[in-house]
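Of the protein chains in this complex, one is absent; all others appear in place.
Letters A and B mark the chains as written, and numbering starts fresh at 1 in each.
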Amino acid sequence: MDTTILISSIILFLPLVAFIVQIHIGRFFKREGDWLPTSAVGIGLLLSLYLFATMLGTHPTEHGAGLKPVMQEWEWIRAGSGLGLLDIRFGIYVDNLTVVMLVVVTLVSFLVHVYSMGYMHGEERYNRFFAYLGLFTFSMLGLVLSSNLLFVYIFWELVGVCSYLLIGFYIHKDSAAAAAKKAFITNRVGDLGFLIGILITVGVAGSTMFSDVFASVATGMWDNKTIHLTSGLSVSLLTFAGLLMFMGPMGKSAQFPLHVWLPDAMEGPTPVSALIHAATMVAAGVYLVGRMFPFFTGPGFFQGNFFDSPVLLSIALIGGFTAIMAATIAVAQTDIKKVLAYSTVSQLGFMMIGCGVGTFAFALFHLFTHAFFKACLFLGAGSVIHAIHSQEMCDMGGLRKKMPVTYWTFLISTCAIAGVPFLSGFYSKEGILTQALAYAFYHGHSPQWFVYALPFIFGICAAAFTAFYMFRIIWLTFHGHPRDEHKYEHAHESHFAMAMPLVVLSFLAIVSAGILPGILTGKAKSDAHEAKAAHAVSEFWFVNYISPAALVESMPAGYEWVGGKLQPRTAKEQNFLKIQESKAVAEMHHCHTQAHLPTLLASIFVASLGIFLSWLCFLGPWHSKNLVRGPLKAYHKVLVNLYYIDWFYLKTVVALTYLASKICGWFDHTVVDFLVNMWGWITVRTSDVAGKVDYYGVDGTVRMTGAVTLKLGQKSVKIQTGRVQDYIALSLMLVVLVLFVFMLLV
Amino acid sequence: MNFNWLTDIGLTHYLTVSVVIFSLGIAVILAKRNAIAILMGIELLLNAACLNFVAFSHFGNGAQSGQVVAVFIIVIAAAEAAVALAIIVCVYRMFNLIAVDQIAKMKE
Partner (left out) sequence: MLLSLAIFLPLMAALVILFIPARYKQAIKIVSLIGASLCFYVTLHVTGAFFSREPGETMDHFFDNKVEMTLSSLKVEEQNALRPILAAKNFAYPAKSVTLTEAEQKAIHGLKLDHVWQQLVEMKLASGVPQAKKMLMTEYYEWIPSFNIYYFVAVDGLSVSLVFLSALLGMLCIIYSWNIEKATKGFFSLFLLLISALMGVFLSLDFFLFYVFWEVVLLPMYFLIGIWGGPRRIYAAIKFFIYTLIGSVLMLVAMIALYYFSSPQTFNVISLMSLAPGFSHDFQWWIFLALFIGFAIKVPVFPFHTWLPDAHVEAPTPVSVILAGVLLKMGGYGFFRFNFPIAPSASQDPFFVWMLAILGVINIVYGAFCAMAQKDFKSLVAYSSISHMGYILLGMAAFTYASMQGAVLQMFNHGLSSALMFLLVGVVYERAHHRRIDDFGGIGLQMPYYTGIAMVGFFASLGLPGLNGFISEIMVFLGTYQGFSVAPNTDKMILLYIALSGIVLTAVYILWTIQRVYMGEVKNEHYKEFKDINAREAISMIPIAILCIVLGVFPKLILDVLQPSVDVIVDMMKMLGK
């Protein structure tokens, strides 16, 4: 077994073992066993960092930089043979993307474990909480390590159920129970599409393995396959499958219209919100889109053209819309965790924009940086909540003096998410927006250019709103005067277990984009510069590792990545791939250069504008004025009601399902069962009639015979007087009679 | 007027006498209430039958079987009388009377 595979397996299965031990006998250990999953994840973190360092230390080659993908598979389900073969394997697949995700997951998970030791201290079911965290970590690691779609689906569902268990952790709270159910069911709706997408993919490609799926796209197995939705309307099967498969990420990453569960999921304990509903699980959708990027892009991917796919356009539009929608809602929320939840939805929208406009590398980079600063924000919010026992921002204010560590770390992360230059969020967001603008330029001549420009417009507006509402939290929570003196008095800085993760995460929020990898990859970078002339290796470190080339690195032998395009190795296989001189690549490069400066200026401008406005409104001169008036008032109402989306679902989908269940229940009870009972009733009535006929008809005849005989007997009994002489006289008469008759006859 | 039938005694005469006796016997049996009288009526019946046998034997083909039967009948009559009288005594002891119309035990 390859060392990398071995290490990944250990990273994967340690939390599972920890979970199994912890759930059964955890509470008998010291400290209820919280150290067990924590140390399991800790070891995982160290191993992941080792892999990460290995990746960064690898010399760039013409294929890009980083690890050579390795894969190991074990048979799991096997049915049929030949064409009907169904062969599902459990596989571990490790490449750069996997390693990055491993680091994100284990790092955030470890810090959240540590944080929870402080935050959850003394809670009921403390041991179970850690067991669930362990199970979640295992599932999430499984998701990023799987080598095929079906196992991604399996772990996808498993993280869903962990999320369910943890949202509903406060089991006695009705709202938590409802939120957990809502989260799981909303995700299931998305998973339904995901599953159909997988079915279609298996149907065409015959396999769920990523490399096989990519190969099926590359070799034209999807060509000329269309699906007729209605008469006259037909789409290519690849697009259809891609859109359906995107439903999975829509559910998990809370994209419109399936975003409704995420804000409700804040019912769970705050560390859970940080780990699952901000940093890792919700990012799984983005991970999947990144991992399946060649599939979503379609055959164009293999000519280096990521910009003409209808699926990707849909992803960009959905992401953009989600980003702006959630950002606006966040402005009107007063619950600190709800604001952060909508902020997460909005940032996930950003990542989707990135994927949609063709730079999945920056989308994943945003995932990477976002995980740190958003986890830090949530944990900071948890720290505040822990201190004043309230989630409402109107109970806070002025806390910076009482909680300096929380304040400073929170501020750093807020700056990072708002896009303050030189912090990590700025790099990732800027990368996405640049590409979005380049995408708009690229399609500038198209008649529907406006549609292609929408992702950028949505994105830049969402960025402004982000700065606005994030600093709103800062002003309302940490600055100004305490709104609730009593709570303020009792507030105190959290102790080490909670403060340490905040510091680490905020440190990462500063350095994760530029400085740290810059130092780590100093040598690799200089190598990259040398390689740059011959091969397309980007300046930015992350993009070197998470490149399109790396994604399809593991494709079956016979293909290789040359000059930004996938090419068959031998002439014989050229039939499968139509090689064209791709103008798209060159043109996009041109657009990208054009877009660079405007985006840079625009994003710095909108960030400053957002921060300034929010200072103006919440701390500065306007803060005592009632801003919500006039036309804003109506809009504010819409925002407070979350654009009536939840309400709409409740009134339509939920109500309809409920109605359908009532109708079915009624139908079953009243119609189907009635028919059965009626059949029974008819049988009983028929038997009644038959019984009557039998009683009065058949048996009646029998009884009548008896009755007649009886009557005759009763009549004739009178002859019997008991007197001998009567008998003799009678017999004599009879003799005479007989003789008389005899004589008459003779 | 021919009175030959008076002197020329034949079978018919015997039979006539027998019928008369038989009828008298029947009449006694039906009419009398006393059991002993009824027994006497039965004796008459037997005798009527006996007379018939003798008569037929005499005027028949000469076989003497009729006479034999007559002797049998006489014996039987004697036996019967003995038995019947015994029954009557029993009845008398039980009911203290021998009027047959008052004894209707057989009805039960």
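Just so we're on the same page, a contact is a pair of C-beta atoms (placed from the backbone, for glycine too) under 8 Å apart; a residue touches a chain by one contact, two chains touch by 3 or more.
Remember, it's a predicted structure, so these values are computed and weren't measured experimentally.
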| item | value |
| --- | --- |
| Contact list for the unshown chain, restricted to visible chains | A |
| Hidden-chain contact residue, picked from the options A:Gly57, A:Pro404, A:Gly444 or A:Gly665 | A:Gly665 |
| Touching residue (missing chain; options A:Ala176, A:Val213 or A:Leu238) | A:Ala176 |
| Candidates A:Tyr93, A:Tyr153 or A:Phe214 - the one touching the absent chain | A:Tyr153 |
| Touching the absent chain when the full complex is considered, from A:Phe13, A:Tyr50 or A:Trp76 | A:Trp76 |
| For chain A, residues in touch with the removed chain | 23, 75-81, 84-86, 124-125, 128, 150, 153-155, 157-158, 161, 164-165, 168, 171-174, 176-178, 180-181, 184-185, 188-189, 191-192, 195-196, 199-200, 202-203, 657-658, 660-666, 668, 672-673, 675-676, 680 |
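As a convention for this text, only the chains that are shown with their structure count from here on.
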| item | value |
| --- | --- |
| Separation of mean Cα positions, chain B and chain A [Å, integer] | 127 |
| Chain A partner contacts - residues on chain B that touch it in the complex | 26, 29-30, 38, 100-101, 103-108 |
| Touching residues (chain side chain A, partner chain B) in the complex | 720-725, 728-729, 732 |
